[in-house]
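Below is one structure, written out as structure tokens, with a few remarks after it.
The other protein chains are all here in position, but one chain of the complex has been omitted.
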Amino acid sequence: MVPQKQHQIRAEGYTVAFDTISANTSGRTDIIDITAEVEGAIRASGIKNGSVLLFISGSTAALTTIEYESGVVNDLRMAIERITPRDIDYEHDRRWGDGNGYSHVRAALVGASLQIPLREGRMLLGTWQQVVLLDFDNRPRKREVQVHLSGV
Amino acid sequence: MVPQKQHQIRAEGYTVAFDTISANTSGRTDIIDITAEVEGAIRASGIKNGSVLLFISGSTAALTTIEYESGVVNDLRMAIERITPRDIDYEHDRRWGDGNGYSHVRAALVGASLQIPLREGRMLLGTWQQVVLLDFDNRPRKREVQVHLSGV
Partner (left out) sequence: MVPQKQHQIRAEGYTVAFDTISANTSGRTDIIDITAEVEGAIRASGIKNGSVLLFISGSTAALTTIEYESGVVNDLRMAIERITPRDIDYEHDRRWGDGNGYSHVRAALVGASLQIPLREGRMLLGTWQQVVLLDFDNRPRKREVQVHLSGV
């Protein structure tokens, strides 16, 4: 498994670029494919070799990758419901009355950041692997995914 | 959702900086807000636009983001206890007698790394989103969070 033929670039003109992807979600573990939007941000940056860091600003949403096929997306939704059920008691809800204690817990477990390497302007995703935003809040939200690109 | 008005910097003076945040924890799924310490490391670096990579050295702790409010922090603690209970049998404990098999499993599931973009010297966190260290070990520990900053 020793790596061979490593591709290296001495990067005098290293570039950093920032973008934002906005998405309107329905909440309630809405899972949205944002792959095309991330690809658009990559093209706009002109960065060919480097990485894209995705970060969701907010404490009731998360990012991951999955095969964006409605069956498995529902399976993920049901797994999350089993792991962190909506209909049990949450201290957050007793204290603040938001009713979204479960949303915060889900977001903390799945995670807010995701980073993907870029080669020749393309994310090194698998064929059946898409980038998704998961909105766990208990109401529709306007979300902002922060996109940070770096490379040459 | 097409990104517009992307902010780009051609970075001749790209800087990398390293720091360490030390924290004394009580273990037992102690969850500590380290946001202010990360902000201090960012200020010390002088880096304005780039990203901060946080990594916990050690196999019984993890990093994530959450609204640091004691109700939801307890909710997260209880969710983790349901998912990976302390009081079931772990092979690690039978073999090594550490009693912290559950701590290792929790750390592997939540994850050791977290990365957040920086704009104008600030992490692009949501208003109610803090950076937390989770110490799953079964005793107090002195922890070191590795901070790697890069940007311009």
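Per-chain residue numbering starts at 1, and chain names A and B are given in the order in which the chains are listed.
Keep in mind that, in the parts below, contacts are C-beta pairs under 8 Å (C-beta built on N, C-alpha and C of every residue); 3 or more make two chains touch, one makes a residue touch a chain.
Because the structure is a prediction, the values reported are computed rather than measured.
One of B:Ser26, B:Ser57 or B:Ser70 touches the chain omitted from the figure, and that residue is B:Ser57. With the whole complex as reference, residues 1-3, 6-12, 14, 49-51, 64-67, 69-72, 74-76, 79-80, 82-83, 109-111, 114-117, 119, 124-126, 128-129, 132, 150-152 of chain A touch the missing chain.
Within chain B, the residues in touch with the undisplayed chain are 12-23, 34, 37, 40-41, 44-45, 53, 55, 57-59, 83-84, 90-96, 101-102, 104-105, 107-109, 111-113, 115, 146-148, 150.
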